[in-house]
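Here the complex is missing one protein chain, while the rest keep their positions.
We call the chains A and B, going by the order they appear; numbering starts again at 1 in every chain.
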Amino acid sequence: MTAPLLQAAGVGYSYPGPTPTKALDNLDLDVEEGEFLALLGPVGCGKTTLLRIFAGFLEPTEGTVRCGGEIIQGPGPRLGYVLQEQSIFPWMSVRDNLEFGLVARGVDAAERHEISDELLRLIGLEAFEAAWPKDLSAGMSKMVEVARVLATDPAILLLDEPFGALDAQTRARMQDALTRLWEQRRKTVVFVTHDADEALYVADRIAVLSHRPGRVKTTVAVDLPRPRSFETRFLARFVALKRMLWEGMDSATQGV
Amino acid sequence: MRRDTRHRMLLRAVSVAALAAAYMLVAWRVSRPDVVPPAGHLVEAFADLVGRGYQLPSAPGEEHHHHHHSSDQVETLVRGGVTLQASLAISAARVAFGLLVGLPLGILIGFFMGWSRRADDYLHPIFVLVRSVPPLALITYVMLWLGHSEAHRLIPIVYAVATTAVIPAYHGVRDVASKYVIAARALGARGRLLYLRVLLPAAAPAVLGGLRYSLAIAWMTAVGAEMLMAENGMGNLLVGGGMWASRTQTASDPAVIIVGILALAGAGWAMDALARATTARLTRWVRA
Partner (left out) sequence: MTAVRIRRAAFALILLAALYGVAAWIGQGRLPDRVWMGAHYVENVQLLPTFPSLFEEAGFLLESGILPASAAVSLLRVLAGLLLGSTVGILVGLATGRASRAESLADPWVSALRFTPALALLPLFVAWFGYGEISKVLLIASGVAVVTLLGAHQGVRSVPRVYLEAAASLGARGAFAFRKIVLPLAFPAIFASLRVAIALAWVTIVVAELIDARMPSLGYLLALSGAYPRVPTMLVSIGTVGLLVLVSDLLALLLHARATRWMGRAA
């Protein structure tokens, strides 16, 4: 039994200021290697804060967070973080965006080109390699952002509500693309969302967070068959799990 | 050409023609060429200032019949060898210097304040104080330190440009660039790569947007400094040429002033068009 890749123990976080607000309180969470974990919770429960702590941008005011056994010191390519806001670099072409993390590492041009070629194929945007981000749709931009992070071969993928701003159909397509990508590469993923359906569709396990101050209310193992498909959403098991989640979330929103 | 574009151009032309006509009417009715110079005077003054800006060797009485339309002011200027184009060039040079030194200074300070919360907390109050002092109010004080020199005229211009360049740069870094910086750091970018390939392009639209305003302020300050304390440049031309002391002795000629104003407007427009074109070119990637 290998140790969990990501470990949060007793994590608490308070925002500085005249009246400190506790965003997270005594949160324990383990993420196994190769697992796809969804963080589900109502708006404002601290999901983004937790993800930023995992990504190394914030230090927990209480408790510890470890990746691969070592305390997380700061951001870096090991922790592949994709923001909620659109952050594709608009002044670079799609290919340059994909290669950026590699440039930061000093990888030579030929190798970079190979890797970005592969990624373009993976996300199906070969035709757009030289395009400006302004010519891409929101969904396409997001996929580029995910692929961009994959280029650096991170130990863990941290995705903050990546499909939140998309319409229902695009979102469904993106969820498919992401799960297919994951099924190929088997990265460890922590995926934040407030949509129970989305969490059930993509994840192996769902951690339901309570409302502020956030802690893990309950964990639900998603035993739906992989690979996930269009049919998955209509399985009886899907509906049953969904009910469990809604009940779990409901008590979470009421602060029970 | 589309119909409404033609329509618009027509309206603009009508507007210009109407005001030109109104002006000429007023000039004719008022019939005081020393206050409202008719078009002919304007053209003459222009010609004088552009063409004949050379040293006139002969005695005052003799060339009167050459310049019977011109005023004392034009004569003073012409006698001093002042031409419109030279004055404009000198003013433009001062503006350029102010931009060259002031813009990087202001942008760097703005970047620094936008990047670091601590720096912002310490520097912002000082900036607010400094910004409140009009640049030309300082000119008399600076003169005490540096005497009547080019430096003492240029410092207010640099100061004005720098203070206007800070805020756009500040916002560019703090509000616009921050999310890209986070994404870049998550990808492992640090140091030069982070600053030059991420921060700079991300903040560029905001910074370039403020450029046009800095340009306008630079012209204002340069002209003002020249009106007060220079013996060349457009500001000097507008107040009658000659040094401060002798200025009140020369009756000012509105024809010169109007020609000067039009020339300034032209130069200002040209520089602004250049700034706009440069901005457009550098930010082709911006989402509409």
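Note that contacts are C-beta pairs under 8 Å (C-beta built on N, C-alpha and C of every residue); 3 or more make two chains touch, one makes a residue touch a chain.
Since this is a predicted model, take the numbers as computed values, not measurements.
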Handout entry: Sole contact to the chain not displayed, among B:A21, B:A47, B:A93 or B:V133
Key = B:V133
Completion exercise
Touch assignment to the omitted chain, from B:G102, B:P205 or B:G235, lands on B:G235
Practice task
Could you please point out the chain B residues that touch the chain left off the display?
Solution key: 4, 7-9, 11-12, 14-16, 19, 35-36, 118, 121-126, 128-129, 132-138, 140-141, 143-145, 147-148, 216, 219-220, 223-224, 227-228, 234-235, 238-240, 252-254, 257-258, 260-262, 264-269, 272
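Throughout what follows, only the chains that are shown with their structure count from here on.
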Problem - chain A residues touching chain B - in the complex, by the definition given at the top - result: 55, 57, 75-77, 79-83, 85, 87, 89-92, 100-101, 103-105, 132-134, 145, 148-149, 152
Completion exercise
Touching chain A in the complex, chain B uses residues 179-180, 182-190, 193, 197-198, 201-202, 204, 284-288
